[in-house]
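With one protein chain withheld, the remaining protein chains of the complex are depicted in position.
As written, the chain order gives the labels A, B and C, with residue 1 at the start of each chain.
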Amino acid sequence: MTIRLLYFATFRDVAGRDGEDRRVAPGTPVSALWRELVAEMPGLARTGSMPPAAVNCEYTGPDTVLADGDEVAFLPPVAGG
Amino acid sequence: MTIRLLYFATFRDVAGRDGEDRRVAPGTPVSALWRELVAEMPGLARTGSMPPAAVNCEYTGPDTVLADGDEVAFLPPVAGG
Amino acid sequence: MHLTPEPIDLAPLLAGVRPSDGGVCVFLGVVRDNHAGRETRSIEYQAYGSMAESEMEKIARALEREWPDSLVAIRHRVGLLAVGEASVAVVASAPHRAEAFAACRAAIDRIKATVPIWKKEFHPDGSSEWVDPTRGDSSTAR
Partner (left out) sequence: MHLTPEPIDLAPLLAGVRPSDGGVCVFLGVVRDNHAGRETRSIEYQAYGSMAESEMEKIARALEREWPDSLVAIRHRVGLLAVGEASVAVVASAPHRAEAFAACRAAIDRIKATVPIWKKEFHPDGSSEWVDPTRGDSSTAR
């Protein structure tokens, strides 16, 4: 199945792109996707733990299982306001 | 000596005028002036005690002694804002 | 300076915000359509002008001393105001938002407590009365 992955701020700088369509295995939780990404781009893991994640524009926990077509983003520390 | 007395809001309604020049005896404290006014216009004394008073645009206490040319106002409960 | 018979314009107050300010807190007091259970049509604000100017100036400068990096601007309108019109505006700016909020809130609280301004409420039936905040409701004057 395929998800849409989005990158912002420092993560966008590390990835060198705004986003990508990405194949993931059915049953993949958010936390496993993060580990995959860090393996490819160690620069993402400036902090030890997984950053806040959003699936389809909602904050979600690491155990959320991804579904085909999901829009997924890992969020660097927000600094709005 | 003469002071300038100003009336506002409910006190202006009771007095029927914005202000007046008034002769007072040298040595008169603010509290005595208030008692004089209440004697003339009992409608001023809706509350038992003397209202806040200002002499020359500064809040002042009842014992302040008036001087010639002072501008004096007794203030109904303020309601700005 | 602080008193005006004209509608309050925020622009000149906001123009005072400094390059070092990161937070601006504005409070607007607005004429409500009801008070103490009765409908309000308009409110007349009457001021002891020279003293009100002096008191508002004192409040602004005292707050800037209490929050040393803050800047406080105050405007209070006088005359007859319709529902929805602003009677008072406070603009407090500071490097950070906590100070801006604190100075703004303190400003309006002090304005209501000490500035010699009075308001007379007019109702749809033609009656009116001076508002006495110390009584928790309106006091009818003639």
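Criterion: a residue touches a chain if its C-beta (ideal position, glycine included) is under 8 Å from a C-beta of that chain, and two chains touch if they have at least 3 such contacts.
Predicted model, so just to flag it, every value in this text is computed and none were measured.
Asker: So which shown chains sit in contact with the chain we cannot see?
Answerer: Result: the unshown chain touches A, C.
Asker: Determine and list the chain C residues touching the chain excluded from the picture.
Answerer: Within chain C, the residues touching the omitted chain are 10, 14, 17, 19-34, 83-84, 86, 93, 95, 97, 100-101, 104-105, 108.
Asker: Need a quick check: the contact residues on chain A for the chain that isn't drawn.
Answerer: So the residues of chain A touching the missing chain come out as 6, 8-10, 12-13, 46, 54, 57-59, 73, 75-81.
Going forward, only the chains that are shown with their structure count from here on.
Asker: Averaging only over C-alpha atoms, locate the centres of chain A and chain C and give their separation in whole Å.
Answerer: Whole-Å distance between the two chain centres: 49.
Asker: Nearest whole angstrom, what separates the Cα centre of chain B from the Cα centre of chain C?
Answerer: About 25 Å separates the centre of chain B from that of chain C.
Asker: Averaged over CA atoms, how far is the centre of chain A from the centre of chain B? Could you give it in whole Å?
Answerer: Averaging C-alpha atoms per chain gives centres 73 Å apart.
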